[in-house]
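Can you read through this structure? Questions will come right after.
Of the protein chains in this complex, one is absent; all others appear in place.
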């Protein structure tokens, strides 16, 4: 640990001691969360690794971690958004100077976004976006349909991937926008899931408008901008995933054995084998994540992180199957009167969210075999032809 | 059943009564098997459906079946080779008049063949044959290497797929030959299998010669001729497979339970589940085959037949796994002193002959999904370019 | 039991399929699912008019006098359409029990009404454990005056919420027997259960000194025979449903384009499809073989019924789940039919017994043969 880290740590600690009231969980100067975030931004803690000209302090990696840790210790929000704030990071990396000045503070201050990427015709093939953004003077006019958007109702802005050039190949005709979500041309409809939940939405854009200044990156750079945004997202998920997964393992280990006890099947040797295998898959994944973190901490890149989502599919489907067996006939029931059944039914259906959502198991296997194992990439029949000519458009 | 079938049946029956001695299992006129076959050929029973000008009697499908059945009843060989004699059928369908006259009688009289199709570089991709056959006057000079040839030592001829045109696309530059196997330019070396067996050979051709007249079909038609030969082979296997499989099911059902009794694990509830599943896969496949025969007998084509080989892979690997578990530590042993272990070890290794040989499980799944389910065909990067330019040649 | 000619059976099945495609579309299934009863009386009437409810009823009682082969065959269509309602309950399980009873009066009185669809009967034969075995029977019956008095719990009683008549399997001092109980009488408290698959409805019934009329000649063996009939019918349902959701999936693979081509061209999906086809064909073969064995009382009847029971349940479960996976996001929506098949598959896998139990019984039956 270097001196500069110690120095920063002391500075943050002192600053927090002065401004943050750990007992009330609020800033000492009365005010809203937004006011507190303004404080944090002004002090340079919101994005410590960014240059001073851009709300930061030009700190290194370790110093930034120290800042984040001090904030975390006292439960104060707002620090280290240079690591996890997706829109702010996208704008910082790709946005125009004007866009940076205008919008980054908004996002550092907590403006919410939803992701307008997927479409009915662009699921696994995310680049097959058909939502169009046509330039009309200072604005783009956007028409199309997005799906699997979560948090659309709470969002201030949408991160929008739309097609601005129909003659370029699939990946090259896309642009990335930050579009205000509350406007006449945007309609949000919940999607009914097979679980009974409605966590996601369809978003219909019908001549919605977004200022040309809200384009992030150049026209045609949209794919690259989105990939970067996705990478930030994966990083956040990856960092949190280990703990969350271990946490849920603990819960589940208890519950499989508990359910077996409840249903008086704990002594069934056949079911014990299946309980063991289900718990093992979960624990092996947790051990993989721990090891991958150790390896990454030692500086060697670890391929294991990319396995977690695929492994989790097997775990979740497997758990649900074993629980169903344990419940037996009672698994046919549902609703509040039958909480165990309702739980396992939900798990059975919801496991598909992991095995399909955010890249199906099949797409994950492609990614692992290509990026980790170096096997040849899938050929894409329409990768190089004008999008206008592709089957996505012509059918 | 029509009159003509009854007539034929009577004629065959009378003919057999006169010429075949069921007690000795030989023809009544003393002589070799070859002599008997000559008799059969002369009487028109060897290939009843072929025209009289070609050793046959121009009979229909049902009449031909009647002939075969009568021969089968008394155990007399040689009838109905129009259904199962691969070289004779290939020549009949594609050969020149001269080749027919010269060679068909030889094959009807029992000349043996081996298949010279596969090569080290042409396994799943059977058309990637690199063995070359270059025309020199009245002969072709053949150089190359074939693998997975069974029965090469007993064979009189090889059915050879070789490349005669290197500028044509992969499938179009091949020709089909009937090459005498016992000649200076052909060397046969046994392949050592992981089972310890050597059922197959490598065949090295080094300036071996085959008469141009022994080409079956035109130059460049080799792929088509081979496909037809393979179809005949599959038909034979398909017809026999049902019974053979049911037979071996019976054996296996007994033996899984027997082994469990022997090893005193018949009462183990976990193993009983696995025994059940293994036996079930076998019995389900047998039921599928029975149903497919019923459907075919009713005139509707059945997709089930094509599933048998893939299903059998799972059955054989599964049986071996369960047997291994039943034997426990004893499965580590081998050799004559440990016959149960030796048996399951052999099964473990030999199961790969079914899951790899004659088209891997993966190729079978391609075939099923394309031919039965009508899903799109695999794209072949080198299907249309001159073979000379393909990666098979250029690496 | 007469075996219907293949041709006649084909015609019945085709007619039933036509009826279902008209009156039991996905939209209709969803509509009925959302009703309180989960039952569509007008569809039931049409099914009965086609003779489907009469298939297993002997001819002398106004039925068609067919057998398991015919029932299995039409159940493939019922499964494909996800037919909701009391078909298995009334036309298979209750019919099987009554037909095998020695009680002329009961048969005379009830079977014609079941055959015509006028009466819907439901069979109560397992307690809260849902075992569907003799040990699982939790209702007891004791003589009281000229009749019998029933006490205890029956649960997972299929379609009891729409039944005109309950057949209650109960323990007596002389072994297991079966009793006719009117749903409305004193001492019968019927509580409909919430189900995950809303096309199937169960009730939990508390008997509290309820009056029952003993049905002559029903013992454990007869109950097991009726359950075997139901298992074969269910196997047919599972086979038919597997095939339908499989076909839906294959069609989708041919039309859904991603990466510039139909997704059915991707090897991963092609191979999943090939593997599922084995399951679908195996389920069909198993269900039909079990039906034939039961119809002919073949020596390997127990082997084949137990095989069909777990093979068809497992196949349907695997096909329905994999179908969702192969569809991707669209099948994660309520509006897509795939989850309806998953729900049915999970429920069917519990009805009358679980796969592990059937595997155990299958080995036991094989041991006897070996």
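As written, the chain order gives the labels A, B and C, with residue 1 at the start of each chain.
Keep this in mind: contacts are C-beta pairs under 8 Å (C-beta built on N, C-alpha and C of every residue); 3 or more make two chains touch, one makes a residue touch a chain.
This one's a predicted model, so the numbers in the text were calculated from it and none came from an experiment.
Trainee: Per the definition of touch given earlier, which of B:291, B:309 or B:365 contacts the omitted chain?
Mentor: B:365
Trainee: Kindly state which of the options B:74, B:188 or B:356 is in contact with the chain not pictured.
Mentor: Considering the complete complex, B:356 is the one touching the chain left out.
Trainee: Touching the hidden chain in the complete assembly: which of A:118, A:131, A:288 or A:338 does that?
Mentor: With A:118, A:131, A:288 or A:338 as choices, the missing chain is touched by A:288.
Trainee: Given the full complex, what residues of chain C touch the hidden partner chain?
Mentor: Chain C touches the missing chain through residues 266-268, 271.
Trainee: If the missing chain were put back, which residues of chain B would it touch?
Mentor: So the residues of chain B touching the missing chain come out as 118, 120-121, 123-125, 128, 147-148, 191-194, 196, 270-271, 317, 324-325, 328-335, 337-338, 341, 345, 348-349, 352-353, 355-357, 360-362, 365, 378, 380-383, 390-392, 395.
Trainee: On chain A, what residues meet the omitted chain?
Mentor: Residues of chain A in contact with the hidden chain: 253-254, 257-258, 266, 269, 272-273, 275-277, 279-280, 283-285, 287-288, 290-291, 303-304, 307, 310-311, 362, 364-366, 368-370, 372-379.
Keep in mind that, in the parts below, only the chains that are shown with their structure count from here on.
Trainee: Centre-to-centre on C-alpha atoms, which chain is most distant from chain B?
Mentor: When every chain centre is compared against chain B, the largest gap points to A.
Trainee: Just to be sure I understand: the centre of a chain is the mean of its C-alpha atoms, right? Then which chain's centre is nearest the mean of all of them?
Mentor: Central chain is C.
Trainee: Please report how many Å separate the Cα centroid of chain A from that of chain C, as a whole number.
Mentor: Distance between chain centres, rounded to whole Å: 44 Å.
Trainee: Averaged over CA atoms, how far is the centre of chain A from the centre of chain B? Could you give it in whole Å?
Mentor: Chain centroid spacing, chain A to chain B, equals 55 Å.
Trainee: Pull out every residue in chain C that's touching 2 or more other chains.
Mentor: Chain C, residues with two or more chain partners: 261, 269, 356.
Trainee: Would you give the residues of chain B that are in contact with at least 2 other chains, written as numbers and ranges?
Mentor: As it turns out, chain B has residues touching two or more other chains at 269, 273, 379.
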